[in-house]
Each structure stands twice: as C-alpha cells, then as structure tokens.
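Complex shown without one protein chain; remaining protein chains in place.
The letters A and B name the chains in turn, as written, and every chain counts its residues from 1.
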Amino acid sequence: MIRRTIGIRDASVLGAALVAVIATLLTGSAYWTYALTLIAIYAIAAVGLNVMLGLAGQVSFAQTTFMGIGGYGAARLTATLGWDPWWGLVLPAFGAVAVAVLIGLPLFRLRGHYFAMATFALALGTNSLAVGAVLLTGGSTGIAGVPPLAIAGLSLGTPQGFLIVSWIVLALALAVFFVLSRSHIGRAWRALATSPDVAVSLGVPVLRLKLLALIVAAVMGSVAGSLYAQFSSFVAPDFINLVMIINLFLIVFIGGRGMLSGPVLGAAFVALIPQALSFLGEWQNVVFFVLLLLFMLFLPRGALGFDLSWLRPRPRDSSHPVPERTEAAR
Amino acid sequence: MTSTTGAALTLDKVTKRFGGVVAVNDVSFSVAPGSIHGLIGPNGAGKSTLVSLISGYQRADGGTIRLDDVAITGVSPLRIALRGLARTFQAATPLQGMTVRENVEVGLHTTYTAGLARTLLRGPGVRREDRECRAATVELLARYGLTESADRLAADLPFGQLRFLEIARAIAREPRILLLDEPAAGLDQTETSALADLLRHVNGEGTTVLVIDHDVPFMFSLCHDVTVVNFGSVIASGVAAEVARDPVVRDAYLGSGSAGEETE
Partner (left out) sequence: MSLVIAIGIATGCVYAIIAMGYSLLYRTTGVVNFAQGSFVVIGGLGTYFFRSVVGLPYPLAVVCGILLTGIVALAFWVLIIVPLWRRNSAPYVTLLSTVVMAALLGNLTHLLLSPDPQTLPPWLPGFTLQLAGTQIAGQYVVVVVVALAMIGLTAWYLQASATGRAMRAVAASRPTSRLLGIDPERVGGTAMLIAGLLAGVGGALITPAQLTSPDQGLLYGVFGFVAAVIGGLGSLRGALIGGLIVGVLQTLIVRYISANFEMVIVFALLLVLLTVRPRGLFGVAEFEVAH
C-alpha cells in the first residue's frame, strides 16, 4: 500500500539510516563505512526493482543485466579508455535504457509469465556472457583498476567519499520513487499491476507504462552497477550471478515490496545478516532462501510491516462475486 | 462536466463462434448518437460476448463494428478506448489496493499530458494537471454519492456503491459512448432507480449509452431504443415502446406480461 504521505515505518527506517550514516562519518568506523556504502549500492538497484515489482507489479529478473551494463560499462570507459569516471556513471545508463526498450517492446506484449521467464533467461544469459565474452568483459577474471569519482580533480575515492556519494545517489533514487508513486503514473502502474483489462478500458496505455517502469529500473540498476564497479575498483561476473538476482528480490521482499523504505531496510538485512549467520558456514544460503520463502508466505509487507490481513478468511478465486439476483432485490 | 458529442455505433452482421457454438449470430443493429440504447436478452443470449466484441477484448469472426463510421473490428481494446468508448464489466472490478478516490483518478489518467520528465520535475504544468484531476474527482464523487467513502479502499465498498464507482471511473474522462454490462445486477430498488437517474444524466451530457441487462422494467423505462437478442440472434430492434408491443418479442422473451409490469 502506497501511503499518501510518508508513513511511520518509512520515516523511522529512513531516519535511522540517516542517523547511522552521520554517526559513521563522525566516528570513522571502517567496518560501518564499508557496510553502509554497500547497503546503499544494493538499495539503489533494489529501488529500481521496487518500481517494477512494487509499483507496476511486473516481475523482472533483468535488474542484474542492467547492473552488469553499468558495471562493465563503467569499467571499460574508465579503466580501459581512461574517460572521466562521471561518464562511467552516466553513459552506461543510456545503454541500459536502450536494452530495456529492446527487451520490453517485444516481451511486454506477453503474459506476465513469459516476460518473467524471459528476463530470467536474460539475467542468466548476461552472467554467462560476462564469463564467456573475454574480450569484452575480461571473462572470469574481470576488469580491474576502475577509478573512483572525482570532483574538480579531488578524488572521492576515500571510504567516506564513497559513503557520501552512494547515499546521495540513493536519496535521489528514493526521491524519484516517492514522486512517481504519488503521481498519476504511479496510480496507473498500480492499476495495471492488478487489473490490466480495466486499465485498458480506461484508456491507460499499459504497454507504454510498463516500458516506463522498466526504463526507470534500468537506469537505477545501471547506476548501482557503475557505483559498485568504482567502489570495488573492479568488476567480475560474480557480481551479477544468480545469488545477486535472488538477493535483489530478497531485499525487496524483506523490506516490503512497494514501500519507500523497503529497499533500505531489505538491503540492511541482506548486507548485515550474513555476519550474524556466518557461523552457519555453508548453510548460510539455505537459511537465506528459507527466510525469503517465509517472508513471501507470512509477511508480504516485509519486516516491521506486519500485515496480517491474510489471516482473515477471504473468498477464493474472486474478491467480489456478483450476487445472484433475488426476488427481494426487484 | 462539459458536454461531449455522442458517438454512433453500428453492428453489421457480427458473428462469433466458440468452437462449435455460435454465440453471436449475424447480429446487426444501430445505436443512434446521443441515445440510450438497451440490449436485452436472457442469460446466455450472447449479450456479454457482444460487449467484449464491441470493446475489442475479443475479435469477431465475421461482420463489422463501426464507431462513427470508423471500423473498429479487430482494433485493440486500448485504441478503441482512446477513440472514446468506455465500458464497465459484468464482474465487480475495484482496482485492488487503491482507494475510491484513486480509482476515479485513474479514470482521469488520459487527461494528463505530463510524461516521465515533467512528472519528476514537478513543474507548474503537472501540478496544475494534478489540481484539475483532484477537482474533477471531488465533483464526480459527490455526484455519485461516494464523498464519504472517498478514502476507503474500493474493494471494501458495499456492492451498490462499488458499481456506482465503476461508472464514475469509466465516465470521468467524458467518453463519447458508454457500454454498461449488467449494471443493475445485484442492486436493490432504490439503487436501481438512482442508477437510472445517473445514466440519464450521463446521457444528458451528450454521451451515448448502451446498456446490456436483463431487468426488463428497468430497461424499458430507461432506454429510448431497444434491441432484443435471444440465442445469439436479434429478434427485434427499434423504439422501446414498439419493441415492447412486438408479439415475437413477447412470446419469446417477455412471456405473458408486457414490459412495464413486473415479470416473474
């Protein structure tokens, strides 16, 4: 449920995040600086997915493809061609938009399943392309030496610099999400998410709107990928593998799909919980996946979102059966 | 609401088969622009199929459908909607997870010209469109008696109010023709009467209205012209009062009573 104003949960999560960032800048904790930067980067990609999934109700596994475009694009433009890192952040996004349109135009005409599965194949395909196309992507070893952003010659490549840049970009992404969700576009997205037939009857251009959502998601995914490349100073196929694909969904679901603060809360979970669970060793992933399934089953509004409406019995297969005309009604 | 020009609708030998069953058989009739036209028939007579065909959700196997002399057979439902055709659905269709107000606002989506960039930049243009949308919504909600429920979830509305919401939502953008699929089904006497008034008002603003239903007294008191279908074929079509007197119609459908009396 998108609220008109920022709800309590969103405000508290975002407030807590802001406090955490400021506190980290002041105390200079190396661990938290690193962790919070990573959280921000994951969250940016997740906001993109949240637009597709949470607002427009479209299942797209293609987020990692866009991250790959952003990451490898940034790497090639800056490390290989030596261009300014800002280009590495901005240019790949255009490529991502082009891919989004190329994929979306044919695939959005199909039922949700086909689109979802095709994007899944796209994501896995991109991952294997990253491994196989050695000339383009450096294969399994990837591309190293990706330089960080700089303003007027002053490098932002310090841990604090990355922290600030990534959270500013995240704030921008969240602002975009917020504005769109409250706009007529956001309403149209929600309508087509559940009732595309009705939306069409109202003249809502469903195809165009789905493309729009994908484009927004593509830009966010690409920017997240570029930031990641510059933050890690290298890219390798691993950062867009199956685990990352599922992580993004995990983030959106645990955070609460459709909620403004969802990606932030979810990213915090996904980035921090492994520390807590690291004692489980190789069972970590299993626990993660089980957690995700549990969230999908019991907490559709994510952690701290407590939607227990599923406990209320609802008629199956329809939400409003048309009542039979009775004598009394005449 | 400003006035609009009602569209004319013509069906010419329209046919639709599902496997071996002919649901719509060579159906032809005309809806005069600006009129209220009723399509009556018992359940299974092919009425709902006709609605699907006219609005483009299904494709006719034969014949032509024209909206104002422009053929719309085989045109996508979105394009037909953008040509000024609005419809409601037989099943209740609240937009899930959205409030009553938001439902109507979606109905006004086509009144916006702002794209992604302008929406994000929140300039004066899109803010004005938002204001206009809000104002139009408030007015519609008032007319349809939904002001108090404005911020409730549409799915939580009582049935009668939900049906009114669906009409408000459909006509918000001032379409030129409105198709209603069994709007009176499930409504009590008071609501049916209010529905008739609302539809007369919509028609008064210029919109052609095509109502599909099987409540005979409601239809004959509301509609100027009536087309009667049975088993997928037209058995009579014309001015309501004349059709009511048509012996073929009375035998086949109205039974021993005449229109205007309560039927069984």
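General remarks:
Rule of thumb we're sticking to: a contact is a pair of C-beta atoms (placed from the backbone, for glycine too) under 8 Å apart; a residue touches a chain by one contact, two chains touch by 3 or more.
Every value quoted in this text rests on a predicted model; they were computed, and no experiment measured them.
Considering the whole complex, the residue from B:23, B:78 or B:195 that touches the absent chain is B:78. Looking at A:38, A:51 or A:118, the residue that reaches the missing chain in the full complex is A:118. Only one of A:91, A:207 or A:272 touches the absent chain when the whole complex is considered: A:207.
Interface residues of subunit A with the unshown chain, by the touch rule above, are 53, 57-59, 61, 103, 106-118, 120-122, 124-125, 127-129, 131-133, 192, 194, 196-197, 199-200, 206-207, 242-243, 246, 249, 282-283, 285-286, 289-290, 292-293, 296-297, 300, 310, 314, 316-319.
Quick note on the criterion: only the chains that are shown with their structure count from here on.
Rounded to whole angstrom, the centroid-to-centroid distance between subunit A and subunit B, based on C-alpha atoms, equals 40 Å. Partner subunit B is touched in their complex by these residues of subunit A: 1, 176, 179-180, 183-185, 187-188, 190-191, 194-195, 197-207, 212, 215-216, 318-325, 328-330. Subunit B meets subunit A in the complex at residues 55, 57, 77-78, 81-82, 86-87, 89-98, 102, 105-110, 112, 114, 116, 119-120, 122, 126, 129-130, 133, 155, 159, 162, 169-170, 173, 182, 185-189, 215, 262.
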